[in-house]
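Sharing a structure below in structure tokens format, with a few things to ask.
The complex is shown incomplete by one protein chain, all other protein chains being positioned as in the whole.
So, chain A:
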Amino acid sequence: MAAVASAARWLFSLRAAGAEGHWRRLCGAGLARGFLHPTVTGEDAAQRRQVAHFTFQPDPEPREYGQTQKMNLFQSITSALDNSLAKDPTAVIFGEDVAFGGVFRCTVGLRDKYGKDRVFNTPLCEQGIVGFGIGIAVTGATAIAEIQFADYIFPAFDQIVNEAAKYRYRSGDLFNCGSLTIRSPWGCVGHGALYHSQSPEAFFAHCPGIKVVIPRSPFQAKGLLLSCIEDKNPCIFFEPKILYRAAVEQVPVESYNIPLSQAEVIQEGSDVTLVAWGTQVHVIREVASMAKEKLGVSCEIIDLRTIIPWDVDTVCK
């Protein structure tokens, strides 16, 4: 009896402490929930978690892109991918575990909708995933590759930096892999430790020929991802994994683009400029209001959005 009770308590604490996400995936994987159907209570998990300390700040509902729907970050990614595969018949999505919906549910429903030749698993090999993606893009088809965690992008570093970035330049524009986009979950999540938390954008920030983009929210993510996919240069799109369920916003259902290499001034200020990207934008918003309150300092907040090529003019203005 005592054993059963303690086992039950152990199970409960497992659920509570965030294995919940894993548990949910185990139960939910393979079951056909409408992929635009938002999952419940991301907030509870965040509140129980004592490690992450920021509040996601949604932007007001966008009016200029038609009908919107409440989506979290992974759903906005799915929506962008859905739009892309619908309008571009050459587009394919591939990587580890994308077929069943992905370890973060970003590709749920897409294989059923578009077919197994367009949404498929690859062997467990990041250098292969990116190399394969480059090859697809060289023929002019649209390649959307997923690297399961940004922490594992390093085996593909040679293919990204020595190949993808230089393809157009070294061939005198005879060949290019502009229709390649690499997506990858990024950034700290509280419990990820060394190998499920990395933010490796700095390694790519000085590599001419590629673009690196990091969104702060579902609305931003969909528009920026669509721009990356349509951009004629190889792009890396990092998705803040801690926001996958925690960030919920009204996001347009149809396709729309947010321009690359354009930073956004989220809040104007006169004393100091704070530049951030991804999750940190929300932290820096809190910091700005604390600075105002406690120090009387007026902060300008800029979300950089594209890390390379970055918007020097907006930041330096």
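Going forward, a residue touches a chain if its C-beta (ideal position, glycine included) is under 8 Å from a C-beta of that chain, and two chains touch if they have at least 3 such contacts; residues count from 1.
One rule holds in what follows: contacts and distances are computed from a predicted model.
Peer 1: With one chain of the assembly withheld, which option in "NADH-ubiquinone oxidoreductase chain 4", "glycerophosphodiester phosphodiesterase", "Calcineurin B homologous protein 3" or "2-oxoisovalerate dehydrogenase subunit alpha" matches that chain's UniProt protein name?
Peer 2: Spelling it out: the chain absent from the display is recorded in UniProt as "2-oxoisovalerate dehydrogenase subunit alpha".
Peer 1: So which of A:Ala86, A:Cys125 or A:Ala205 would be touching the chain we can't see?
Peer 2: Answer from the full complex: A:Cys125 touches the omitted chain.
Peer 1: From the listed residues A:Asn233, A:Ser255 or A:Thr279, report the one that touches the chain absent from this view.
Peer 2: Result: among the candidates, A:Asn233 touches the missing chain.
Peer 1: Specify the residue from the set A:Gly109, A:Gly178 or A:Pro240 that touches the hidden chain.
Peer 2: A:Gly178
Peer 1: Just the residue numbers, please: which parts of chain A touch the chain that's not shown?
Peer 2: That gives, for chain A, the contact residues 17-19, 22, 25-26, 29-30, 90, 92, 100, 103, 117, 120, 122-123, 125, 127-128, 130-141, 143, 148, 155, 158-159, 162-163, 166-176, 178, 190-193, 195-196, 208-209, 211, 232-233, 261, 309, 312-313.
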